[in-house]
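Handing you a structure now.
Note that this complex is displayed minus one protein chain, with the remaining chains in position.
Order of writing sets the labels: A and B. Residues in every chain begin at 1.
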Amino acid sequence: MTPAWRTPLRGLGMAAALLLGVTACGSGGGSSAGDVRSALEEGGKITVWAWEPTLKSVVEDFEKEHPNVDVELVNAGTGPDQYSALQNAVKAGSGVPDLAQIEYFALSQFAVGESVADLSPMGAADLDGTFSKGPWSSVNLEGGIYGMPMDSGPMALFYNKDVFDEHGIEVPATWEEYIEAGRRLHKADPDAYITSDTGDAGLATSLIWQAGGQPFTVDGTDVTVDFTDEGSTTYAETWQQLLDDDLVAPVNSWTDEWFQGMADGTIASVVAGAWMPANLESSVADGAGSWRVAPMPQWEEGASASAENGGSSLAVPEAGENKELAYAFAEYATTGDGVATRLAEGAFPATTADLEDERFLSREFEYFGGQKANEVFAESAGNVVEGWSYLPYQVYANEVFNDTVGKAYVSDTTLQEGLAAWQEQTVEYGNQQGFTVNE
Amino acid sequence: MTTSAAPAPVAARPSPRRPRPRRSWTGWAFIGPFMAVFALVFLAPIAYSVYLSLFQDRLIGGNTFVGLDNYTRALTDAQFWSGLGRVSLFLAVQVPVMLVLALLAALAVDSGRLYGRDFFRISIFLPYAVPAVVASLMWGFMYGTRFGLVGNVNEALSVTLPDPLSPDLVLASIGNIVTWEFVGYNMLIFYSALRVIPISLYEAAEIDGAGQLRTITAIKLPAIRGALVIATIFSIIGSFQLFNEPSILQKLAPNAITSDFTPNLFTYSLAFAGQQHNYAATVAIVMGLITMAIAYTVQLRGMRKGA
């Protein structure tokens, strides 16, 4: 943990933190926070759209605790599918859920369109300090709080130690070393690659974020897209070397080939958010014991910069019929007892109390050969570079990422040219949607 | 048109219940239900689309009437035209390959010279029963160069087959899936048409001493011209609306199958990821008009030659 990140809460444990959360909420005053309490007493039914698997148990517990509340949990699609559905429902004015899972990168799109409610008056305003800074800044938009951080994805390097050892590769501390490791590995075993990448908007933006780039700046409806800043350029030039020398496996993430490659050692590492262990455990079971976690390689030697990758919030749609009750459930799931339930099932917390909890930090991951991986993640969470923001239409931007930047993976186009094309397309779209972009 | 030659002189029977041959509304009692549902699920959304195409709804600034601006934009949109070019290429290659294959299979099955004819007929038709989603998932697995069938072949023969999902080949790979799905279906249409060629025609050919090949070109093919034209039209419409297969494969080949890969994928990503319902509706209408124009042209030309 970085010192700057320590708070007096450290060591008090989860129970105390929860207590604090509750008092904060209660003392926050304002009629709306009171409305939340009375809504909970009154009970009723809410619909939650989420694909996060751990919420199932949270709902069960919540209903047990509040027998007069009925929570209907619906998996309305994963990511963009669900956003389309939500936007369509909002447009149609019916069928809107009371609570929806929205990833951090997509939240500002809904906030700008005023499709989701500002939760500050209901008590979220008092939660400052409850969540780690990456997620908290992601839900703080336009002067309001538009979602409750549910989990977070401080990044780390996951690597196959057996493969590294076999080829005498040290854990790389910088991206230059990482590329060098890739070269050695691929040379020694032409079937093996340091990692796989076929163009992923989430990964690319996270790496630019770590490199200190700020390609997207948003001020109300004034938006700037600029991939020529230093961070973006550093990323593009460095990562380009991996592509030029065919050092990344051309395997799409989340496919059978990808999981298989991680299991058989042909994909030797992956850079991802702290939610990755759950996926490794369930889908790359054969890799148990071989894999380890290390801090992200750095763009500058000796630095300790990190970024967030993925993670979701729970947001309350403006058109929902029972906003107070929805907020009550969201609070339970993100700062209340629900957190412990979700952590037990493998989710990674966004709450500082848990990130600093000794039991959490000292958990030994069998999958990682007994390594206390949470220490690495928690440190990463504290090192997230500040000042990053996504576009208020990032969902569309990510949709066309592979149309533009993706070209670099399958043709002579360079990453930098790809980013320029991405910039052009997102600028055009933004202007069409009524934003003032790059003017 | 189908109400064949009006039956005999009916004139003098003033029965009120005789709808034919005089025009009456009775027929609507039977076609009415179809048309009512049709109006609900086709005409109304189309009318609504036309209405939508005249507006622009922005994230910032709301909904405004823009006249024909969306149409102007569509006609000059490089993404739209590149998608249209791609499906045209698909149409020009995949449709002939599939139909010729289907026709050859139909002629072979119809010739009576195959061992196990019925087995051939039903087996080749079976892929039609496989949903496009399942077919694409399945072929997607097989196309895998590492663990799929392609990978198996590479390993077994120590060769390196080109990646079927690379940008150069992905259109052909999609063509293969579509061909696989529909070759049997088209075969069956042709085969059914061949089966009902009147025996008298064959007898005449036999008397003329026509050979096998001559019988095919002089009798069989002209006789099933109608079926050929219809199959062609279905396939044209199918090609222009190509969506399911590329959409499922997109997860496996994100850089090769762009969001504007086909006009239908383009409208989908505009409408759903881009929230540009108005422009998406416009592109769909333009695409519908082009499809109709081409389908009608093929129909007219195909039939005229036959007549």
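Here is the rule we go by: contacts are C-beta pairs under 8 Å (C-beta built on N, C-alpha and C of every residue); 3 or more make two chains touch, one makes a residue touch a chain.
Please note the rule applied: contacts and distances are computed from a predicted model.
For the chain of the complex excluded from view, the name given in UniProt is "Carbohydrate ABC transporter permease" [choices: "Flavin-dependent dehydrogenase", "Ketosynthase chain-length factor", "Carbohydrate ABC transporter permease" or "Deoxyribose-phosphate aldolase"]. Although one chain is not drawn, the whole complex shows that of B:L171, B:V229, B:I257 or B:A273 it is B:V229 that touches it.
Touching the chain that is not shown, out of B:L59, B:A256 or B:I285: B:I285 (per the contact rule at the top).
Interface note for the absent chain: among B:L68, B:V130 or B:L161, the touching residue is B:V130. Even with one chain removed from view, chain A keeps its contact list with that chain: residues 49, 51-54, 74-78, 85, 88-89, 91-95, 151, 153, 253-257, 259-260, 273, 275-276, 278-279, 282-283, 286, 310, 345-347.
Heads up, the rule we're going with is that only the chains that are shown with their structure count from here on.
Our note on geometry: chain A versus chain B, Cα centroid distance of 42 Å, whole angstroms.
Against chain A, the residues of chain B that register as touching in their complex are 58-61, 141, 144, 146-147, 163, 166-167, 251-256, 258-260, 269, 272-277. Within the complex formed with chain B, the residues of chain A that make contact are 80, 84, 87, 91, 109, 112-113, 198-199, 221, 250-252, 254-257, 260-261, 392-393, 395-396, 399-400, 402-403, 406-407, 409-411, 429, 432-435.
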